[in-house]
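Heads up, one of the protein chains got dropped from this complex, but the rest are sitting where they should.
Moving on to chain A:
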C-alpha cells in the first residue's frame, strides 16, 4: 500500500491513516484565528520522507465559516493536483476539530521567510522564481474555474528542496458551483459596512471579507462588482511587492486606511509602487516594475491574464528552484527554530487564542463540558433531582481577540498620525510656493478627514461590539454560577472587570479621536488659509519681480 515512496509529486500512492492516534504532533508551526498548524509525523509510515506532515487543526466550534464552507475547502484541496498547489493528503475529525493532513513544507511560508531572514525583501532573481511558480499554480487554478482570493506571501510555501506551493483555499471559490453554494464568508458582507468594520481592528472581522486587507483588489472591496479571476492578479501584484520589499505596500497604515485609500484611489497605487521601489532602493529592474504595475491597474480588464504574465520578460531566464535553496534557505533558520523564538505562536499563553487540540486542551474541553446544566432528570418513578455534578474549573472561551490588535492598531495610528504631522509641518515650513503644493494639501485634507471619520465610526462599532460581548460574558457568568458555586465566579468577575477596562479604553479613544478630527479640520482650514495667503504673496512677489525685470 505504501508503495510510491520517493514520488511526492505523484501523491495518492500513500494512504494516510484517518485517526489522530496515528500521528504524533511535533511542534506548532503556525496559527490563525481558528486554526493551528503543526509539524507532525505519521507513525505507521515509519521513517520514510512522506511520514513528516503538516496538520492544520481547524476548530469547527470557533470557525465562523459554516460546515459547508469547510467541506468545500477540504473537497477543493482533495481534488486539486498540481506540483505548485498544496494538496491535502486527507482530513478527518478529532473531537470538534478538523485535522487536515498536508505535505510538510520544510521552509515554511514566504511571509515567515521574509520576517526571519529578509526584512527588506528577497533579491530579485529569487522573487522571480517564487512568482513564476505561484503563477503556474494560479494558471492551474484559473483553468479549473477556481479563484484563489487570498494570494499573499503567507500563503506561498517553500519546501526544503526549493519547490514552491500555493496554499490555503479557505476563501477560494469555484465558478462552476451553483450560486447558492457560492458563499464564501465574503459574499454575505455588504461592501461598505464591511470595510468600516475592518477598521474595528478585531481580527475576527477580517474574515468578514475574503482575503486579507493589504492584498485585496479594489473590486473585492467593492464586492458588488463580483469577484473575477482578475482579482487574483491584483493580489499577485501586491504579493510581488511584498516579496521584493519585505512587506505589502501601504502596510504602514492600519488595514482600514489602506482599504480606504484604494477605494477612493486618492493615492494611486501604481504610483505608490513606483515611488516605493525607485526612491527607497533603486534596485528593481524595469521589467519587474512593469510587470507589477500591469497587475495593479484599477480596471480589472486592464490586468493581464496569468498566461500573459508568464510570458512577461521579467520571467525570461528565471532560475531553477535550486537557486532558492542556495540563496534563501541558507539564510533563514529552520522552521522549528523560527517558531521557538516566536512567542506569539504559543497559543496557551493567550488564553482565548489557544485552539490547540493537544492533550491538555482536550482535558480542558472535557472539563468545560461539565459546566453546562448538570443533567436532566428523566427518572419518572421518583421525581427527584439527580445530584448536581460539581462543575470543574471553566475553560475560558472568551471570544474577544480585540486586545492585541487594538494595541497594534493604536501604535500604527499614532505612527501615521506622526507622519501626518510631519507632512503638515513640512508643508507649512517649506518656503517654495508652487500651486502643486496647495493641491496636495487640499487632497491631503480630503483623504485624511474622511479617513478619520471612518475610523471614528469603526471605533463606535467596536465599542458596541465590546458592550455586546460584555453582555453575553455576563450571562456566561450567570450560567456558570448556578450549578457550581464560586469556582467560576472569580475568573468571571476578573474578566468582567477586564472587559469594562476595554470599554473604558475604547470610549477614551473615541473621544480622543473625535477631538483629533476636530483639530485636524481646524488645522486644515488654517493651513489652507496660510497657503492662500502665501500664494497671494508669491503672486505679488513674482509680479513685482517681473515688474522690476521689465523695468
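As a working rule, a contact is a pair of C-beta atoms (placed from the backbone, for glycine too) under 8 Å apart; a residue touches a chain by one contact, two chains touch by 3 or more; residues count from 1.
Here is the rule we use: contacts and distances are computed from a predicted model.
The subunit not displayed here is recorded in UniProt as "MO25-like protein", chosen from "MO25-like protein", "Origin recognition complex subunit 5", "Alpha-2,8-sialyltransferase 8E" or "Ubiquitin-conjugating enzyme". Per the touch definition above, the residue from A:74, A:309 or A:531 contacting the chain not shown is A:74. Within the whole complex, the absent chain has one touching residue among A:18, A:331 or A:525, and that is A:18. Contact between chain A and the absent chain runs through residues 18-19, 60-61, 67-68, 71, 74-75, 78-79, 81, 90-93, 95-96, 98, 144-145, 176, 365, 368-369, 372-373, 375-378, 380, 383, 385, 399, 468, 471-472, 475-476, 478-479, 482.
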